[in-house]
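With one protein chain removed, the remaining protein chains of the complex are shown where they sit.
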Amino acid sequence: MSEHALPRRTPRPRPVAHPNGWWGMALFLASETVLFGALLGTYWYLRFKAVHWPPLGTPEPKVVLPLILTAILVATSVPMQAALRAAREGRLGATRLALAVALAVQATYFGLQIHLFLDDLTKFSPGGHAYGSIYFTLLGAHHAHVAVGLLLDAWFLLRLSTGLTRYRLGGLWATTIFWHFVNALAVLVVLTQLSPAL
Amino acid sequence: MRRSELLQWFGLFGGAAAWTVQHGALFFLAAARCNPSGSRWAFGMTGWQIGITVAAAAVALAAEAAAVVTALRTRGLEHDGPPPLGRIYFFALAASAGNVLFLGAIVLEGLGAGWWSSCGAS
Partner (left out) sequence: MAATEVLGPRARERIGRLDRIWEERPGLVGWLTTVDHKRIGLLYFFTTLAFFGAGGVEALLMRTQLSSPDGHVLGPDRYDQVMTMHGVTMIFLFVIPMTTGAFGNYLVPLMLGARDMAFPRLNALSYWLFLGSGCLMYAGLFLNMGPDAGWFNYVPLALKRYDPGLNIDFYALGLIFNSISSTVAAANFVVTIFKLRAPGMSLNRMPLFVFAMLAVSLSLLIALPSLTVDLVFLELQRRLGFHFFDVGHGGSALLWQHLFWFFGHPEVYIIVLPAFGIATSIIPTFAKHRMIAFPLVALAELLVAFIGFGVWAHHMFATGIPTVTLVFFAAASMMVVIPSTIQIYAWTVTVMMGRPEFKAPLLFIGGFIAFFVVGGLSGIMFAAIPFDQATTDTYFVVAHFHFIIFGAAVFPILGGMYYWFPKVTGRLYHEPVAKASFWLTFAGTALTFFPMHIVGLLGMPRRVYTYQRGLGWDAYNLSETIGAFILTAGLLLIFGNLLWSRFRGPPAGPDPFFGGTLEWATSSPPPHYNFAVIPTVTSPYPNWDRADREEDARKLEAGELVLEEGHETPASTVRDGYLDEVLEMPSESWWPLTLGLLITVIFVMLLLAHFVIAGIFGALAVLALGGWHLQEPAEA
């Protein structure tokens, strides 16, 4: 109905509080924290009840490669935060560059993780024992969140191609905290997943 | 002002956080100790229970102290008085009552878990 609105006359000062979109993302992340808490809690609950974990015949998880990959993912918090800082300073080109770097590294991480996931499936199955069930479900949930993050990155790269507005800055801020959350969780997930071999 | 603000938030959340950590720890300890793999680890569950309970009670007491101090500092206002001091007074009042409850919960849970610390079913 904005055709009935008058042209804006009153100048708007910069707001102090976090934008609504930031709060919406923060609350969604609180909810996802509980989701992962339930998944991680299930892993430990089932592990405590088991005598052999992994069950006999299932290989122990590899340690080195997953840890390296996780470190790489956690490192992408740096370009994401750099993108946010550049956006706050109005530097559109730097914002898009940092975002593209983050996306490229995160997408590579994702591709490698999917490869490892499919490789694990040839060695043991989720349908054999609770170990496999929780292992693949926990990892799958984490990878799904990474996928969502990739979509968010791509969306903002696209949107920012037509300019930087305060609304889009709010959205980028929400995306950045999403990635910080995913990265922190990645550490917990990988430590849990690797715990039988540690 | 800044100090009152920080004390207000610690008073409001400190007792709750302490009880949450103690409660979660009691659950985790019981799940670890009372299950097949945990019984192999053979750690002293009661010792951990007492330790965590004492630590949680200390934090809850500190939070209560913070809440009471803040309430006394902002005592002149009404609970619906103008912010920020009115709002701080409101939360300090509420927190002063809440931390008593959390302290009670911490002590009761710690006593109970410590006394009936059997892994057997009832």
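A and B label the chains in the order they appear, each numbered from 1.
Here is the rule we go by: contacts are C-beta pairs under 8 Å (C-beta built on N, C-alpha and C of every residue); 3 or more make two chains touch, one makes a residue touch a chain.
Treat the numbers as computed from the prediction; the structure is a model and nothing was measured.
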item: Residue in contact with the excluded chain [from A:P59, A:G90, A:G111 or A:G128]; value: A:G128
item: On chain B, residues whose C-beta touches the chain left out of the figure; value: 16, 19-20, 23, 26-27, 30, 34, 45, 79-84, 86-87, 89-91, 93-95, 97-98, 101, 104-105, 108-113, 115-122
item: On chain A, residues whose C-beta touches the chain left out of the figure; value: 1-2, 4-6, 8-13, 15-18, 20, 23-24, 27-28, 30-32, 34-35, 37-39, 42, 45-46, 49-50, 55, 126-134, 137, 151, 155, 165-168
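FYI, only the chains that are shown with their structure count from here on.
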item: Touching residues on chain B, where the partner in the complex is chain A; value: 28, 31-32, 35-38
item: In the complex, chain A residues that touch chain B; value: 44-45, 47-51, 53
